[in-house]
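With one protein chain held back, the other chains of the complex are shown just where they sit.
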Amino acid sequence: MPTNIDNRRIVKIDETIAETPTVKTLVFKDTLSYFAEPGQFLMVWIPRIEEIPMSVMINSKEGFAAVTIRKFGIGSTSLFERKKGDLIGMRGPYGNRFKLGKKYEKILIVGGGTGLVPLLRLATMAINKKIKSTIVMGARTKTEVLFEKLTKNIISGTASSLFVCTDDGTYGIKGTNVSEMTKIVRNENFDCVYTCGPELMMKAVVDIAKQNSIPVQASLERYMKCGIGICGSCCLDSSLICQDGTIFDGWQLSKMLEFGSTYRDKDGQKIKFA
Amino acid sequence: MPTNIDNRRIVKIDETIAETPTVKTLVFKDTLSYFAEPGQFLMVWIPRIEEIPMSVMINSKEGFAAVTIRKFGIGSTSLFERKKGDLIGMRGPYGNRFKLGKKYEKILIVGGGTGLVPLLRLATMAINKKIKSTIVMGARTKTEVLFEKLTKNIISGTASSLFVCTDDGTYGIKGTNVSEMTKIVRNENFDCVYTCGPELMMKAVVDIAKQNSIPVQASLERYMKCGIGICGSCCLDSSLICQDGTIFDGWQLSKMLEFGSTYRDKDGQKIKFA
Amino acid sequence: MSVDDKNFKLSVDIDEITLRNPTMLASGILGISQSIFERLYDENIGGIVTKSISVEPMKGYPNPTLIPLSGGSYLNAVGLSNPGVNAFSEELSQNKNIPIFISLVGSSEKDFAKMIKVFDSLNIIGYEINLSCPHVSKMGMEVGDDPEAVSKIVSTVRKNTKKPISVKVGVGSVDVIELARTAIDAGANIITAINTLRAMSIDVETMMPILSNRIGGLSGTAIKPIGIRCVYEISKNLKVPVIGCGGISTWQDVVEYMLAGASAVQIGSVLGSAGPRIFNSITKDLKKYIERKGIMKISEIVGIAHKY
Partner (left out) sequence: MSVDDKNFKLSVDIDEITLRNPTMLASGILGISQSIFERLYDENIGGIVTKSISVEPMKGYPNPTLIPLSGGSYLNAVGLSNPGVNAFSEELSQNKNIPIFISLVGSSEKDFAKMIKVFDSLNIIGYEINLSCPHVSKMGMEVGDDPEAVSKIVSTVRKNTKKPISVKVGVGSVDVIELARTAIDAGANIITAINTLRAMSIDVETMMPILSNRIGGLSGTAIKPIGIRCVYEISKNLKVPVIGCGGISTWQDVVEYMLAGASAVQIGSVLGSAGPRIFNSITKDLKKYIERKGIMKISEIVGIAHKY
């Protein structure tokens, strides 16, 4: 098995899965990604176009992994458009991982959009360890609901459960995943809350977890160039998201003044979250 | 245990042993040298003076090794003059090793001068493996006899034996180690002959071994710069003494037109052996 | 052992500046955030050089901008992305006690004069002029390869500030000693050597250059022997304070640069594998080294190799 994660691998796209009109999963063979820890990310190279960080998506085939892309700017759109047989490159997986306490019995997973990618790897692992997982996923509207079938497969035959929310109520529970979470934690105790998604959503999740005295772990995103702790572009307060994170616990998050407040753009200027 | 033999180690000389007026042994601590195979050599750095190849000498202390130097030109003389506590550097051990056949029972070792250094490591190993070793050492005159006591210690209590010859008969058997070898192989069978020393002596040993159909291994010397197969200065016919050798068997030696005939000087010109 | 004694042993002087130890952050590495500078200072770093700042904010090149190569070497072409003089002076406005050099990059004398006007009232210890970025047109190396431009820019900076100026040189197409001499003659106090070397990497499967800018700068372990040589030659020939940089990843590398003539050193790429705590561990090991060698003060070893 290869061990140097910094080594760029060029892989052929083995399969593409259209998740929604704007989200696609690309499946490829790569041992290092197959063995990625939940929460780790790849630096994905789209030759002569871009290199962008992408969480490692699970795939059912042994030795295979995937990335799930939301079409956005140049890089993600170009990746989105890659076809079966196309070559892309990658290095990593980088970053730390979601941690499952040894004695955990029940966890709560709250995610939205492609933020679900690392959470599904976590859920798979938790369920393998017989930890009961309550998964709350949010989307703006019915057509944007991601990974519902896959998640049902993961939890089927276990005590775990899935709640799908849409902001506009076109599917599942009407409301945000955050409002659903508020209800759930009122009635049930959890050993830990895990979250990934838009930062303001995560900020809300972290606040609710704190108010309910539940440990929490969130996977943060910042603009990344190197992905390995050299360039500094991903800094958030004194942390480097790529090297110290991407996952931080409630205690670390509580000291981060910029979390949910400001981020830095490509030239390093601080911008306020809208 | 360190593994990169190319890494330069700087060691303090732990002890110096005057072997003869012109030969001295310097003892130092170095794990890689301690574990050297019989026949391997070091590139010994005398800071700001020279770097010269030296066979690894045995030493009784665990983790220690030594080099035994004959005072000659600038490099060897400067090394010869180093005192206890002085710093020298080294890389290696380099080169292949004397091979002991699995079924060997009796071997013959013929050496002269500092050529005995690798042969003593071999003898120690052979005797540990219960192989009966007949050691024939030659010197020009009594004061130049090397390692006699040490060798006696090595063979004491075993079936192995030692013959010391001096050209001028001032000590031990009168005559060369080669003439003594001729007598010995007439009366006894050996699985292999091992030799190291002046090239014309080795040439004679190899010829006698061949005439008597005994396998033979000889450790050759050529001017070395890199010690690792890059510079080409140690070439002998199409072999690189440092990388393919220093030890060659009778079959390889029989194809070497330059063996015992010519060598190359520091600028690469071919010179005939006197 | 008192804190003073500890500081005394590792403290170094570079021109009129005193740092508590010889380790500094190299420009462009984690170099845009005051919070990060404070974290590094807590990790016992001696001094900081910021990312090279230009008058206007620069987005830099698209990714890939950094490629990890094998064995601790890296190739980068970030394109001098930086927040620009205004945002960055805001960033540093709360700095109190951290010894910060601001690295400046620009294409004209005016650029430099403008930036100094904004920065000079901040709590900083000096400037480093980047004349050696090997992969951005009209900035860095293209300026550094033109002795007349170097001379003009350095004199302009000199006229506009009383703070120490270091000029960062690289191995380009002008002799490094000549470049350093030109800079010193124009009023620089210190030379930083070296920047990255112009280099490239092509992927054999896609047959395409990997960096978006195609050509970038080589850093990390690969360039250390070249950096050592430059520091040795500059300090031997010009007798000016030199800050060594390039491929440092261990305390031995720091010592090697100092023996070659560096008064202090900058550390960059290794942060990728070792993280900010490397400053703490290197300074501890440096202290052990001088104690083992019976040296009173680490600055005593600066340039010792010139004697042999």
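Here the chain labels run A, B and C in written order, and each chain numbers its own residues starting at 1.
Heads up, the rule we're going with is that a contact is a pair of C-beta atoms (placed from the backbone, for glycine too) under 8 Å apart; a residue touches a chain by one contact, two chains touch by 3 or more.
Just so we're clear, the structure is a prediction, and the values are computed from it rather than from any experiment.
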Partners of the unshown chain among those that are drawn: B, C
With respect to the chain omitted from the figure, which of B:Gly63, B:Gly101 or B:Gly268 is a touching residue? B:Gly268
Would you mind spotting which of C:Ile228, C:Ile282 or C:Ile298 touches the chain that isn't drawn? C:Ile228
Tell me which residue among A:Lys29, A:Arg48 or A:Lys210 touches the hidden chain in the full complex. A:Arg48
Thinking of the whole complex, not just what is shown, which of B:Asp14, B:Glu37, B:Glu50 or B:Asp167 touches the missing chain? B:Glu50
Interface residues of chain B toward the undisplayed chain are 4, 6-8, 10, 43, 45, 47-52, 74-75, 87, 89, 91, 225-226, 228-233, 235, 237-238, 240, 243, 264, 266-270
Tell me which stretches of chain C touch the chain missing from the display. 69-73, 75, 145, 171, 173-176, 178, 197-202, 204, 207-209, 214-215, 218, 221-223, 225-226, 228-229, 232-233, 252, 255-256, 259-260, 289, 301, 304-305, 308
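As a convention for this text, only the chains that are shown with their structure count from here on.
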Chain adjacency by touch: line, ring, star, complete or other shape? other
Where the centre means the average of the CA atoms, what chain is farthest from chain B? A
Central chain (distance from its CA mean to the mean of all protein CA atoms): C
Chain centre separation (chain A, chain C; CA means) in Å: 36
Scan chain A for residues touching two or more other chains and write them down. none
Multi-chain contact residues (two or more partners), chain C: none
